[in-house]
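Note that one protein chain of the assembly has been removed; the remaining protein chains are unaltered in position.
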Amino acid sequence: MTMLRHVAIAVACGALLLLLSYRLDLYRDLQFAEVAAEVGAVAGLTVLIGISGQISIGHGAFMAIGSYAAALLLLHQHWNIGYVIVASGLVAAAAGGIMGIAAARLRGPYLAGATLMLAVALPSLADKYQSVFGGDQGLSVSITPPAALGATFPLQRWFVWLSCAATLVLLVLLANLVRSRIGRSWRAVRDDEIAASLAGLNVARLQILAFVVSAACAGVSGTLYAMVTTIVTPDAFTLTLSIGLLTAAVLGGLGSLLGAVWGAAILVLAPPFLQDFATSHGFSSAVSSNVPIAAYGVVLIVVMLVFPAGIQGGLRRLLGPAAPVAAAPFSALRRHAPAREEKEEGTV
Amino acid sequence: MADNGGAAGNGAAGNRAAGNRAAGNGPTGRAGSALDIRDLAAGYGNVAVLDNVTIAAAAGTITAVLGANGAGKTTLLRTISGSVRARAGQIEIDGMSLVRRAPEEIARAGVAHVPEGQGVITELTVEENLRLGLLLRPRRERAAAIADAYQRFGVLGDRRRQAAGTLSGGERQILVIARALLSAPRVLLLDEPSLGLAPKIVAQVMDLIARLRDESGLTVVLVEQNARSALEIADKGVVLNLGRVVAESDAAELAADVGLRRHYLGF
Partner (left out) sequence: MQEFIEFTLGGLASGIIYSAIALSLVLIWRGTRVLNYAQGGMAMFTTYVALTVINDTGGNYWLGFLAALAAGFALGAVLERGVVRPTVGKPPLNSVIVTIGILIFIEGLAGIIFYNGQSASFPPAYSIVSLKVGSIALGVSWNDVFTAAAVLAAAVLLAALFRYTTVGLRLRATAFNASVSRLLGVRVGRVLTLGWALAGLIGALAGVLVTPTTFLNPNSMDAIFVLGFTAAVIGGLDSPVGAIVGGLVLGVVLSYVGGYLSADLIELAGLAALVLVLMFRPSGLFAPTAVRRV
């Protein structure tokens, strides 16, 4: 039943986006496609953190894996783009599985450290194996709209269609997964690992699975991102990207798929907007390129301190009667590093 | 003293305290204060644990707080020491309000809370734990006070360089009590000091508590599951049930009230 509902919603959204893609100019279309491409990675991360209770501050690494896999498949195998998206998602999922095996043993900052180092180390592979990955120059990714759409069909619009379609499929799959038995098990592990394992759940396997799913989303997202930007370079996957994904997930509201959409939109659209704003108010370019960064930091801190359930949590509080839902994902990570004071609370 | 302390009653305890205040000796260096709790309410989240609790502990007495699991005894001590916020009512020592103060400020005002079980900082040595108790004392008194503690509690002196985590349960209990005394409290809050201890050690701990009252006029609020041994040394007993005071009277009277004992205290 939920499956049907999710599909229906997705089809409706798809139709709406299709119309929208005709209304926007081509530059906006490109931005639009970029947002849609990033949504997948943010959604995967929000599920990993908000639902399964594990952290990754190096999720850009999985996007990089997806991007390079897609670029290589397109260059050497000339596969159909649909197959490429699926295949690169699978490659990233495999990498996620390896990370997940390590992650299942690690907690809190140790896990954060490992994922951070992964994000830093991975792009350097591209330099090491230049003949395969093209070094700093990267690999070019070129796709063309199918001939059936006509010779004049703009590439940008095709990007929008592809990104939106692939991302909607991902979101439907994620939404169902989150509401399935697996999703419930993830929440149980998130809320209390010990209780979950006593209840017969295989905690390690569930945690690995969460990494696999989340990495697959990032891989697909990376593929779409590579297509939209038409090139894959190590520079695209700096720590800044990983931190950007994390902040997008937090701003949107952890554990919320709709929140991931808001977060991705802000991640892509806010910086150029702020930079234009600063430039138009007479700052030099060196300064104004830093204004969005500083503003981003402030927003992040303020949101976390005053609005910890993110945008989606805020919307829910405004629109719906039941606020506690929004706060729920956060009880999640409480297990990782219990504050000392809390230990004694509650034993009456 | 310990054996007939229960029979001594309030008046006698008050006299003892007055005598000691004049003498001004004993391990803590200063005499106890009166603790007044009026209409206190407290709880966690949506759960109300204490409701309308009124207890008056005279200076230099032991007040035993008794009751079943979940009656609110530990919460009462935590509310006094500021770890749990009072929702209504008043807590005063010698007329000075403690309500809405941070735990560290309440400790500085002279209330030493020995929490149940986990009060030892296991990573620090025995001596470092004791030195934590001394932080509130003037610098010049510290050396003498710690020497006095080692003399009084020989077992701690023998192990002063060991990590406190290596001590047995009974030794830890002695350590936390000794540490609380080193801060020269006016009011000592003891939560289940006999928990998990062998009967012989329980007797020693109870004896120690009674001696502290007798020697230096310390005011003690003693929370105990072990109602019988608590009432033996206490001057006054308070029985909590579901967060309310259901009985408050002379310790000997409480111990003699068979119905009350059966119903609430289980002995």
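Order of writing sets the labels: A and B. Residues in every chain begin at 1.
Keep in mind that, in the parts below, a residue touches a chain if its C-beta (ideal position, glycine included) is under 8 Å from a C-beta of that chain, and two chains touch if they have at least 3 such contacts.
For clarity, every value in this text was computed on a predicted model and none was experimentally measured.
Hey, which of B:Asp39, B:Glu104 or B:Asp158 is the one touching the hidden chain?
B:Glu104
Which candidate, B:Ser183, B:Ser216 or B:Ser229, sits in contact with the chain we can't see?
Of these options, the touching residue for the absent chain is B:Ser183.
Of B:Gly43, B:Pro115 or B:Gly237, which one is in contact with the hidden chain?
With B:Gly43, B:Pro115 or B:Gly237 as choices, the missing chain is touched by B:Pro115.
One chain is left out of this view; which of B:Pro138, B:Gly165 or B:Pro199 touches it in the full complex?
Spelled out, the listed residue whose C-beta touches the missing chain is B:Gly165.
Check the options A:Ala10, A:Leu30, A:Ala95 or A:Leu116 and report the residue that touches the missing chain.
That would be A:Leu116, which touches the missing chain.
Can you tell me which of B:Glu92, B:Glu128 or B:Glu215 touches the chain that was removed from the display?
B:Glu128
List the subunit A residues touching the unshown chain?
Counting over the whole complex, subunit A touches the hidden chain at residues 49, 55, 57, 102, 105-110, 112-114, 116-118, 120-121, 124-125, 127-128, 239, 243, 246-247, 250, 254, 285-287, 289-301, 304-305, 308, 330-334, 336-344.
Contacts of subunit B with the missing chain: which residues?
81-83, 102-104, 107-108, 112-113, 115, 118-124, 128, 131-133, 135-136, 165, 179, 183
As a convention for this text, only the chains that are shown with their structure count from here on.
State, to the nearest whole Å, the distance from the C-alpha centre of subunit A to the C-alpha centre of subunit B.
The computed centroid separation for subunit A versus subunit B comes out at 55 Å.
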